[in-house]
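One protein chain is absent from this view; the other protein chains keep their places.
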Amino acid sequence: MLAYIVRRSLYAIPILIGVNLLTFWLFFVVNSPDDMARMQLGQKRVTPEAIEKWKAERGYDKPLLFNSEAPGLASLTHTIFFEKSVRLFVFDFGSADDGRDIAHDIQQRMFPSLALAIPVFLVGLLLNISIALIIAFFRATYIDHMGVILSVMLMSISALFYIIGGQFLVSKLLHLVPISGYEGGWSAIKFLILPVLVGVVGGIGAGTRWYRTIFLEEINKDYVRTARAKGLAERVVLFKHVLKNAMIPILTGVVVTIPLLFMGSLITESFFGIPGLGSYTIDAIRAQDFAIVRSMVFLGSVLYILGLLLTDLSYTLVDPRVRLS
Amino acid sequence: MSWLRRHPALSVFIMMLAVVVAGMWLLPVKPVLLWTDALVYLLIITLVSFFTYVRSREHLLSPWRQVVRRPLAAMAMVVLAAYVSVGLLDSIHFRKALPLQDGATQVDYSVEVLSLLDVLAGPLRKQLEKTYSAPLAAHLFTKELVEQADGSIIRGYPRLEYGGRHLRDPAAQRTADILQRAALALGQGLLLWLVLSSLWLAWLARRHHCSFPDFTRQMIVGQTQIPWRVILATLGVLVLLLMIILQLGVAYHLLGTDKVGNDVLYLSIKSIRTGLVIGTLTTLIMLPFAVLLGIMAGHFRGWVDDVIQYIYTTLNSIPGVLLIAAAILSVDLFISNNQALFETVVERADIRLLFLCIILGITSWTGLCRLLRGETLKLRELDYIQAATAFGVSNAKIISRHILPNVMHIVLISVVLDFSGLVLAEAVLSYVGVGVDPSMASWGNMINSARLEMAREPVVWWSLVAAFWFMFILVLAANVFSDAVRDAFDPRVSG
Partner (left out) sequence: MSKPLLQIDNLQTSFATAQGLVRAVDGISLAIHKGQTFALLGESGCGKSMTALSVMRLLPEPAGRITGGSIRLNGDDLLQLPEVAMRQVRGKRIAMIFQEPMTSLNPVLTIGQQIGECVLQQGAAHSKRRVLELLEAVGIPDPAQRYNEYPHQLSGGMKQRIMIAMALAGEPDLLIADEPTTALDVTIQAQVLDLMRRLQQDMGMAILLITHDLGVVAEMADRVAVMYAGQIVEEAERDAFFARPQHPYAQKLFASLPDMEKRGERLAIIPGHVPSLATRFTGCRFVERCDQAMDVCHHEVPVWMAGEAGSGVRCHRYDTRYAAQFTTKQTAQAAPSQTRQQAMEGKTPLLTVEGLKVHFPIHKGLLRRVVNHVKAVDDVSMAIPERHTLALVGESGCGKTTAGKSILQLVKPTAGRVRFQDVELSALSAAQLRPHRSDIQIIFQDPFSSMNPRMMIMDIIEEGMITQGIGGDARARARRVDELLEQVGLSAEVKHRYPHEFSGGQRQRICIARALAVEPKLIVCDEPTSALDVSVQAQILNLLKDLQDELGLAYLFITHDLSVVEYLAHEVAVMYLGRIVEQGSVQAVMENPLHPYTRALLAAVPVIETSADGSERSIVSVQGEMPSPINPPSGCHFHPRCEQAMAECAQAYPPTSQMDDGHRVRCYLYESG
């Protein structure tokens, strides 16, 4: 088991190197730091001096890969690649274009993100599985057909409309909770209720339909027939036999997303003004702050790989046939 | 020519193409072939030849038959066809010739790139108001200083320049006029629908060697194998909507106007092409990579598999939105540094759309690639591939003759399943600021510019509602259709 985890973690290294090279290429080779500076300072009439100053302030004035002026090993380390990309490996994110420390920002903003993402994830998962089980129980009946049609309709609505509709209905018409904003501590709850509700409702359509497919696939298997032949009640068959087997495909899809909960939800946070990592990312994209975008890309990749590892480990919990070696 | 008679769909397509080409030739216009137009044509040609191929092969045709026979799916197909027709009309671009200047011999062309749809929807496009106006309104939505007939100036709601221009006294006449026009549209629509559907039914009856009344009766009670009842009913609704647009949309702003006075109905219709292009071209672009790499990884295994798996795990591990954002920011920079390359605004916006499709393609091919790899791993152990190996058949032939045709159903299912997700993704990306060009009509841009209007008092709701319905109906139809396709093609799904 430990050997397996170690080996999987070692596999992560080439992938992270790949991610790093790709982002380095996108951010520094396709567009040179000069382009970046020109864009940040406004397109027209930018003096070369202003560009140099902008670059120097942010450490973009070094050569990309090899610094022929620096002595010895420093010829490799005093480069943009080393300082901006390689350092990410030790989670040294550097500072944003406005000079703020990115690592500090991430720490600060992690908690609001999690406060929103975890309830959405847990409530959504439980609700979707429960609805799907009910639909599977009534399979091939009127309830099943209506359930499927309803979930297809729900999943055909853009997430943006769930948010706008939720804000309009709950906050503007009914005045139940504030439209947007955030406060620390327990008072966060009143700001979180609506985004959580919107997040859960927005996921019902796709989630229910997916779980229903999984359940129906399991229900058609031979072991279910055996269970029925024992004289077990449909309830027992569904909850004990089918649900436990269905957990295997469900985990494949779900566990990989758990670490990514840290990254927060882009649009929900942004719409509701929650100062999490999602809105952080969106603001960075809009402000074209490449340092933050790069850091978030790296963080996201690390979390994704962690998710893959967790998925494998979680198999050992639900599937006795899987043993890691 | 008998060949054409056997493929009526193909012959209609060729005829339409001929008319368009002839029109372009004869009229004083300069055709403009945008990148996405070219790819759309390529896609259409691929689809038409694919269906021509399938038509003659019963075992390939029968799942499609199963799709068409589902009433909901048939309804969805009619709706999709309507959207696609609008999208196609909007994919034929040209520049009008400017009137000859005195003494000039060279014809100059307008910098404005128009599509066939723009010409057809002429009044909608041209009737610009000053700012917001509510659906079917005759006055602006906001108060302004208005000069009265007697010369005094008060703050009030000024008349619109185009909406309800024909009314002398809007307050008294508007409702009656709207009802009258609606009734007229209803009557015309019904008439047109009756004529169209009887012609269609007559043709069908002849094909089924059945008398017209008999066939009609069968159709009405729902005994025909293809649910014509549902198809014709859906068609009826569409014809009715078209008539209402023709009657009311020209005289009024049927769905109001937005902040800068654009007709919302026109914007919504123009957005159809954007949505369709993103939903289809993205998959078209990524498909060759996903299919080739997935099959190669599964077939050759060993280091080829390792490399391909490495590539897609790496790409997959980058959060999609961030990769798209990073790439689009780069494209933006490139475009703004190379303005000279693009003659018109439309061409610039088109390039950005194309890049968006490419980048979305790059981030979304990995799922299909992984599926195909797994399926190929299973297939290569099957006896018929072992038998081919025992004959000494080359790898290229094994892949093209034995593996590819047997994974096509997976490709097809994933293409139709992806479509609706991509249409929805466009809206989110536009909100984030990395979607299509702000000058391009798209539902995402409509939502993005309208979302703050919800905070106004009173609320400006029509842009959002229009974008919602146009998008919802397309995505719903696509989802219903893809459900039917999956049920028909996926061997695992039964019943």
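Worth a mention:
Letters A and B name the chains as they come in the text, with residue numbers starting at 1 for each one.
Methods note: a contact is a pair of C-beta atoms (placed from the backbone, for glycine too) under 8 Å apart; a residue touches a chain by one contact, two chains touch by 3 or more.
This one's a predicted model, so the numbers in the text were calculated from it and none came from an experiment.
The chain omitted from view is touched by exactly one of A:41, A:103, A:134 or A:232, namely A:232. For the chain missing from the display, the contacting residue among A:104, A:145, A:221 or A:286 is A:221, taking the whole complex into account. The omitted chain makes contact with just one of the residues B:97, B:311, B:335 or B:393: B:393. The set of subunit B residues touching the chain not shown comprises 59, 382-384, 386-394, 397, 401-402, 405-406, 495.
Although one chain is not displayed, its contacts with subunit A can still be listed: residues 3, 6-7, 140, 220-223, 225-233, 236, 240-241, 244-245, 247-248, 318-321, 325.
Throughout what follows, only the chains that are shown with their structure count from here on.
Of all residues in subunit A, only 14-15, 18-19, 22-23, 26-27, 30-31, 35-36, 39, 43, 140, 152-153, 155-161, 164, 167-168, 172, 179, 213, 217, 220, 260, 263, 266-267, 270, 281-282, 285-286, 288, 290, 293, 296-297, 300-301, 304-305, 308 touch subunit B in the complex they form. The part of subunit B that touches subunit A in the complex is made up of residues 310, 313-314, 316-319, 321-323, 325-327, 329-330, 333-334, 336-337, 420, 424, 427-428, 431-434, 443, 447, 451, 454-455, 459, 464, 468, 471-472, 475-476, 479-480, 483, 492-495.
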